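The complex appears here minus one protein chain, its other protein chains still in place.
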Amino acid sequence: MNGIHDLGGMHGLGKILHTPDEPVFRSEWEGRVFAMLLSVNGVGHVNTDEFRHSMERMEPAQYLSVSYYEHWLHGLETLLYEKGIIAVADLDAKLAQIKGNDACQ
Amino acid sequence: MTSHEHDHDHTKPPSELELRVKALESLLVERKIVEAAALDAIVDAYENKIGPRNGAAVVARAWVDPDYKVRLFADSTAAIAELGFSGLQGEDLAVVENTPAVHNMIVCTLCSCYPWPTLGLPPSWYKAAPYRSRVVIDPRGVLKELGLDVPADKEVRVWDSTAEVRYMVLPERPSGTDGWTEAQLMELITRDSMIGAGLTKSPVKAQ
Partner (left out) sequence: MPIVLTSDMVAGALKTGHSTRVDVAIEPRFKVGQRVRAKNLQPLGHTRLVRYVRGRVGIVETDYGVFTLPDTMAHGNIPTPQHGYRVSFTSHELWGPAADPKNSYRVGLWEDYLDPASDMAP
């Protein structure tokens, strides 16, 4: 698709925010998302090409503004829902349960 | 930091994003689609075991061993596997050589493809829109922004990782390193030098 991801040659996307060094995962959630995708990719649920395309289908303004692993989270959720592996309502329910259980609040 | 410490970090409540990821993991584990211990192992592998030190070992070996260098260019995947590095996002590797005439730069304009077995996971700037968009249309501008001076008469060759091959740059060996051991040489080989977005350290600076 002629999506926002096909960035080669675009102008105006800003300075390269180069870091000489950075942690592999800047927060724990990034590592968990990464690992979850690896666990469902190539084992009979999804393939890499489907995964790439799931991220390409992100809303363009979102694609450009959210952090990298939020792309992965979007792609992972999209594929899980599209393939009927989980339902949106399942995640909503689990999220509500976790928030309810969070003793810190 | 263990997940236990994160769960009980009272300095900051968990963000919506953190809770969502936690919920997703919880759901997938419950449904036996993923295994929590496997997730831990994957994170550990990429945080602690697979990283640019692997690529530096390949580069150092190629610098000291001319026969290895020949094998490295004949079949990069096999030669890199000789050193014990192989696998995910590196099933087909190709090393490209920086010379006095050519400076190579690697990008994945479409996403973030990168040679994981030799360089680990890519840095955030490599995966973000500015580098991905600019390095193909203005590689010298990118090099300048990154602080590299590449002479005008040198060819800048940009490799877009659109297909299955994963590229890695073999940087030029810095002068003043005759007789150095591979371990010593590895200290000069930066991650960025193997992307083509940086240079190796000079022997004087490294001391």
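Per-chain residue numbering starts at 1, and chain names A and B are given in the order in which the chains are listed.
Basically, contacts are C-beta pairs under 8 Å (C-beta built on N, C-alpha and C of every residue); 3 or more make two chains touch, one makes a residue touch a chain.
These numbers were taken from a predicted model, which means no experiment stands behind them.
Per the touch definition above, the residue from B:74, B:152 or B:204 contacting the chain not shown is B:152. Where chain A meets the omitted chain, the residues involved are 1-2, 6, 8-9, 38-45, 47-50, 52-53, 56. Although one chain is not displayed, chain B still touches it through residues 32-35, 37-38, 40-42, 45, 50, 86-92, 109-110, 117, 136-137, 139-140, 152-165.
The definition used in the following text is that only the chains that are shown with their structure count from here on.
Taking each chain's centre as the average of its CA atoms, chain A and chain B sit 21 Å apart. Chain B contributes residues 1, 3, 6, 8, 10, 13-14, 17-28, 31, 33-35, 38-40, 42-43, 46-47, 51, 88, 109-112, 120-121, 123-125, 127-134, 136-137, 142, 145-146, 160, 192, 197 to its touches with chain A in the complex. If you check the complex, the residues on chain A that touch chain B are 5-11, 13-20, 22-29, 31-36, 38-40, 45, 52, 55, 64, 67-68, 70, 73, 76-77, 85-86, 90-91, 94-95, 97-99, 102, 104-105.
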